[in-house]
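Missing here: one protein chain of the complex. Every other protein chain is in place.
Presenting chain A:
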Amino acid sequence: MAESLSDTLWDVVICGTGLPQSLLALSLSRSDKKILHIDPNEYYGGAEAAFSLQEAGTWVNRLSLPTEAGSTRGVFRAASITKPPTASTSLSFPRAYSLALAPQFIHARSELLSQLVSSRAYRQVEFLAVGSFFIIKPASAPTSAKPTIVRIPSTREDVFSTTAISAKAKRVLMKFLKFVVAYDSDPQTELWQQHADTPLADFLHEHFKMDAELQTYITTLTLSLDGRISTKDGLAVIHRHLSSMGVFGLGFAAIYPKWGGLSEIAQVSCRAGAVGGAIYMLGTGIKNTTTTDGEIRLELTSGDSVKTRMLVRGDETVGGEVGISRLVAVIDSTLKTLFEVVVEGAPAPGVAVIALPAGAVTTAGGKVSDSPVYVLAHSSDTGECPVNQSVLYLTTLSTTDSKDVLQAALGSFLTAVSEDRVPDVLYELYYEQDLGSVESQTEDMIFHFPGPSLSLSFDDRTLGPVREAWEKISGGEAVEPDYMIFTDREGALDDDDVYD
């Protein structure tokens, strides 16, 4: 029957099925390398996994226990689930949900999409449009008694037609957008280069005379976690956003994989690996590694002992710099107004992005938020919840108060979007995510991927280490232009069969 695990000398053992490991498996799927791909978790996706409610429960319990041999805690901690008792009857069955642990949408110009297309993996993934960006303004005594939600005009037509900003502000905004078009060539470069490392907001104020509100619109488009993105990075991100607009259709700049985001891409990539001959084992970690002349011997938690020329695994460092706090909430509303099509002919978006700028949130204890809170609202079109419900993914930089800040932000959001009633929260999952190590590391024949990016949109820098690992494994055989470029696998079509 199938070859035994321990008799084979593997070319590479890949440990973990997070996005980088899975993309590596995809990149090697047409090589004739002998690949064993394992994961200590019982599920695919690592930090990018998507869970049913039952799986989420198991995950939370597991995180509260001491880590077993062969598995690492990973980047998540302090997880808890809350189900408001009044609302729990409205929750559907556990499998009707697919909650993404670290949801990221993907800009149309992202290299990830080019690779998914050229490798043919995209065929097994369905994508939805990411629609409008919004800002929530706190209640201000004389004019509005409750927080309000305002759409950020982010297409040219939008800027013209919006009633949310003054004619003067429109002119400023247009001038800035024109500038971003060619921000990276003369004479624009000269204008911002000396401010490259200072906050974008300051630059917007000095050079475009933007008021605080317009500054907030622009910094929100950058999705900067601390709200203090530098001019250089900020302009690059906005340029990416605007140049992604319309690439795959009218009126949107980014897309999101249906059924749980990057988790789908990881699974589809692993399947491609399997089709290419890689062996898959879940619930199997590495207990022990010993390196002897040109070979690594691995003792697996399954009891198998295997030998390999190379080992690729995830980030093993824990803690490190400040991470982020996340709150996932299922609510009993379709949030229809957030998912409206604003450009005629555009597809209905499945994702909306809402920012509560720094200072916009005040906790029950009176603490004011000092960094932005971002809400990714996912409609049931994403397949992540049943119809008539939505999933909200809230993110903010971790502080001692971030759980309270996220709770308060959720409250403001729900009040701001409520029409006839404030939507009920049916389920809440809170957890924190560490930054982990930022760079890949190699020791002998072992390659470590960096920790996952905390960014809310996919960061193309994630792809560099995958290619690095691919080059290491491919060695002299690596042919650069072939990287991730494959033809379709389907066999030729047969003669018709006719049955009546």
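Heads up, the rule we're going with is that a residue touches a chain if its C-beta (ideal position, glycine included) is under 8 Å from a C-beta of that chain, and two chains touch if they have at least 3 such contacts; residues count from 1.
One rule holds for everything that comes next: contacts and distances are computed from a predicted model.
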Name the chain not shown, per its UniProt record: "Methyltransferase small domain-containing protein", "2-oxoisovalerate dehydrogenase subunit alpha", "Cytoplasmic tRNA 2-thiolation protein 1" or "P-loop containing nucleoside triphosphate hydrolase protein"? "P-loop containing nucleoside triphosphate hydrolase protein"
Given A:127, A:393, A:427 or A:470, the residue that touches the chain left out of view is A:127
Residue of A:150, A:279, A:445 or A:485 touching the missing chain in the full complex: A:279
For chain A, which residues lie in contact with the unshown chain of the complex? 1-3, 44, 95, 108, 113-114, 116-117, 122, 124, 126-129, 155-156, 174, 177-178, 181, 242-249, 252-253, 255, 258-259, 264, 267-268, 270-272, 274-277, 279-282, 284, 347-348, 350, 381, 488-494, 496-500
